[in-house]
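Quick one: the structure is below, and I'll ask about it shortly.
Note that this complex is displayed minus one protein chain, with the remaining chains in position.
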Amino acid sequence: MTRDNNGLGDLFREMLRIRIFEERVGELFVRGESAGSMLHLSIGEESAAVGVCSAMKDGDTFTTHHRGHGIFLARGANPDRMMAEIAGKETGYCGGKGGSMHIADMGLGHLGANAIVGGGIPAVVGAALAAKRQGTGAISVAFFGDGAMQQGILYEAMNMAALWDLPAVFVCINNQWGMGTRIDQATKSTDLHVRAKAFGLKAETVDGLDVREVQGAATRILDAARVGRPGFLAVDCYRFYGHARKDKSPYRDETEEAEGRKRDPVAFARAALTESGKAEAELADMEAAIAAEMDASIDYAIGSDEPPLEAMFRDVFAPGEPEPEPVAARLDRVLARE
Amino acid sequence: MTRDNNGLGDLFREMLRIRIFEERVGELFVRGESAGSMLHLSIGEESAAVGVCSAMKDGDTFTTHHRGHGIFLARGANPDRMMAEIAGKETGYCGGKGGSMHIADMGLGHLGANAIVGGGIPAVVGAALAAKRQGTGAISVAFFGDGAMQQGILYEAMNMAALWDLPAVFVCINNQWGMGTRIDQATKSTDLHVRAKAFGLKAETVDGLDVREVQGAATRILDAARVGRPGFLAVDCYRFYGHARKDKSPYRDETEEAEGRKRDPVAFARAALTESGKAEAELADMEAAIAAEMDASIDYAIGSDEPPLEAMFRDVFAPGEPEPEPVAARLDRVLARE
Amino acid sequence: MESLTYREALGRALADAMREDESVFVLGEEVGRYGGAYGVTKGLIEEFGPERLLDTPISEAGIVGAAVGAAMAGMRPVAELMYIDFIGMTMDQLGNQAAKIRYMFGGQIGVPMVLRTQGGTGRSAGAQHSQSLEAYVMHTPGLRLAIPATVADAYHLLRAALTQPDPVVFIEHKALYAMKAEVDLAAPVPDWGQAALRREGGDLVIVSYSRQVHYALEAAEALAGEGIEAAVVDLRTLNPLDFETIRPLVEAAGRAMVVSEGPMTAGVAAELAARISEECFDYLEDPVVRVAGEDIPISVSTALETASVPTPELIAATARRLCR
Partner (left out) sequence: MESLTYREALGRALADAMREDESVFVLGEEVGRYGGAYGVTKGLIEEFGPERLLDTPISEAGIVGAAVGAAMAGMRPVAELMYIDFIGMTMDQLGNQAAKIRYMFGGQIGVPMVLRTQGGTGRSAGAQHSQSLEAYVMHTPGLRLAIPATVADAYHLLRAALTQPDPVVFIEHKALYAMKAEVDLAAPVPDWGQAALRREGGDLVIVSYSRQVHYALEAAEALAGEGIEAAVVDLRTLNPLDFETIRPLVEAAGRAMVVSEGPMTAGVAAELAARISEECFDYLEDPVVRVAGEDIPISVSTALETASVPTPELIAATARRLCR
């Protein structure tokens, strides 16, 4: 994957990869091959992932939330290993132990997705502190949803980042909903960046419809963070489908949903490309190529093995360290008396 | 004690009672009669306690922090029972179980002091919710220090109060220090009320030098809360002495401390009274009467008994409910085998 | 007799309690419009309205703290923690506030709140959504702890919890919500704090709670075919703990096994094993055996998840070796 992000074409391709990957995740579930049903698709939020990630650099680190597939893809993840992890397979990024909500890859700076709303936020304070001390020039970015704006830990983390002038950025992907709760049912202060400003961060809200706008805002915020001015960016978008794979969003108004889905960053970018003269055939080719890549990831996942049972006691502690004793081993000893 | 708070004379008397009570708490410690040394004196903060409490009404509830003696006194506490509690005696407000940091009295609406910085804050959300549902017209007020501005729970609580239009008020007594940390060493955003505003609260900062100013601001904020607009008030003041009884604040600059102590709300009110014609003799009489009252509280505390050992297993659960089994009782049974 | 699921029984208990007591209300994430992440409160908002089915922001510590304040101010809040895995954010409000207020304040006031939550494995939900953390609660003085295994108890224990003067943590099991049973909600039930003997048997006493009761019963069935008769005790509440039901059974059988889904080390199984070992020492022919969750995080991989906690097969196999 080229990481040339200047042109809209590249941004579009990245968004499309996410869109199609997520569709395939849905398919994996339907085929009964996912590990569980806690699959949170980021369809509708592609511009947040791609726009922000396009302003990140090699060496930067980040944490994500439960709806983080797209962000990780935008940072260069391998779809095969992602899909395998989502299926709970040995070949996945975490050997099948983590799954959709706990994907991570140190090589790409992904310090981990998190199933705790807000749980991954303060780690970027520490990572940014480390980057600053080590003089790496890297920043650390926390991605989370609008629901996490109501978790206290966010304010502790933003306050520390501001206090210590850290290269840290907090990105809220405001898809308007947290499960069945609309943002205005969760807070009176829906102008989210105002809160971050009150803590001393450089803060903006950007409309996620046009990925170039997101890229622009992200570049402003991330560049400032790189020189020690921590930031916050809210990206307005819409959660196209249910909260998790099984949810049909019965609590949402149909017109609202229809309107929301019109705010499609992928379609918007596609239209802009077409308008600027990009040939339909070229776009169709791109789509076909991505579809093939993502189809292959499903095959890869399905064709991979479950982790072996011996893996169960590994990784609780570092290799070579005393491991927890399996219950069976204890029982063997206790029951060995004649 | 009259609860006529219109005149400065009354406000002054309340402040003086706190000042002298706190001095006596220090004396209790020096005489080796306090339960432990975790005694946090509110000298210098009297206008916050008295100014805000003068805007409260019967039936209102409140929680305080570890430095809450003054607030409780201003709400009508009995100094004898307070001092006895601080000494860990049976006649104290909590029978000697709570102590200085866990004093409470349901009769006066005191839902409890707290030794956890920020720990008592969210209870006012629940109490305000109850008041609203029950239609009592009461408000609930959380008092805390500037250090608690960095605890995430505050933001969760303020957000809920705003969301549900609760009769809740958050009062930050900003004495500039949290132990050895000056407010600007704890946060970049020292303009504290701005944060509350960002969460949708009616918010102000007031200088605590003149208790009448505090009373005015508190009245605005509390009155708004009473009709469903939750609020926040920061009262700027100065912690005259060490963090706890043993701390001599070696980390503070001497000039800063000298300047800080000049911002004395008790002296300021006294001067204003004198200026407005109050006779020195009258003030001296008042002081003497209060000193006698507070001296008596020490005698009361010292003359009271330690709680009996039988009290130990009481109050873990409600009377009549199954109690925790004492270790000794268990041992008796286990060791009874011949 | 009615045919109800565990989920429905819980919802019914909440509804009945709310009908009888104006002060009862539910608060938590998605409890209202959504009807609860596991559907327990589905439909309740229609009857009771959004004030008594109060949807909250995602602020776990704040929710528990608000419940504490509401309880002190005369309400009977039922706070919902969507997953017990989130208890880590609430432990200060739960363990330092709710649990200690009556004591610290010298008995002036209690905190009659219920914290409903659910735990356990079974949905490939991964390390942060599959835990059994009841031991944290059991270890905290001042908290009651109810943990229903049956549909009838889903109803009755929750009703009873809503009459307690002190904070009750009420832990459901995510794998039991769809379990259906014929129940007579009006039939006499064991008192609050009393265990239920789910199966008699003189060779071995299996002490358990929550989903593992069913696994133990399944194991006991299998064992019965082999001539081993195991009694199965369902504790129902871990605080209070009904040791008086356990004692005579163990004294008679001379053998006991404790079964818990929570991690073994310093968990509920440890407490139960220690207690039986010390109190029934002279009657024990064999050591009290602990069958419990592994001391590891739970994987999302279904294979590893299943192997991380006790199964009916492990219980039966262990019993066989013990009684051989």
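Every chain is named by a letter (A, B and C) in the order it is written, and numbering of its residues begins at 1.
FYI, contacts are C-beta pairs under 8 Å (C-beta built on N, C-alpha and C of every residue); 3 or more make two chains touch, one makes a residue touch a chain.
This is a predicted model, so every value here is computed, not measured.
Taking every chain of the complex into account, the omitted one touches A, B, C. When the omitted chain is restored, the residue from C:G11, C:P77 or C:G142 that touches it is C:G142. The hidden chain makes contact, of the residues B:L11, B:M82, B:M101 or B:A269, with B:M101.
Within the whole complex, the absent chain has one touching residue among C:Q194, C:S277 or C:T306, and that is C:S277.
If you put the hidden chain back, the residue from A:I71, A:A87, A:I121 or A:M294 that touches it is A:I121.
Note that of C:K100, C:R159 or C:R211, the residue touching the chain absent from this view is C:K100.
On the side of chain A, touch with the chain left out of the figure occurs at residues 61, 63, 92-98, 102, 104-106, 111-112, 114, 116, 119-131, 133-134, 140, 152-153, 156-157, 159-160, 163-164, 314-319, 321-322, 324, 330, 333-334, 337. Mapped onto chain C, the interface with the missing chain covers residues 61, 85-96, 99-100, 103-104, 126-128, 135-136, 138-142, 239, 241, 262-263, 265-271, 273-275, 277-279, 281, 284, 286-290, 294-297, 299. Although one chain is not drawn, its touching partners on chain B can still be listed: residues 35-38, 88-89, 96-102, 114-119, 147-148, 150-153, 178-181, 185-187, 251, 306-307, 309, 311-313, 316, 324-328, 330-331, 334-335, 337.
Note that only the chains that are shown with their structure count from here on.
Across the assembly, the mean Cα position most removed from that of chain C is the one of B. In this assembly, the C-alpha centroid of chain A lies 44 Å from the C-alpha centroid of chain B. If you average the CA atoms of chain B and of chain C, the two centres end up 38 Å from each other. Residues of chain A in contact with two or more other chains: 150-153, 185-187. Among all residues of chain C, those that touch two or more other chains are 57, 59, 61-62.
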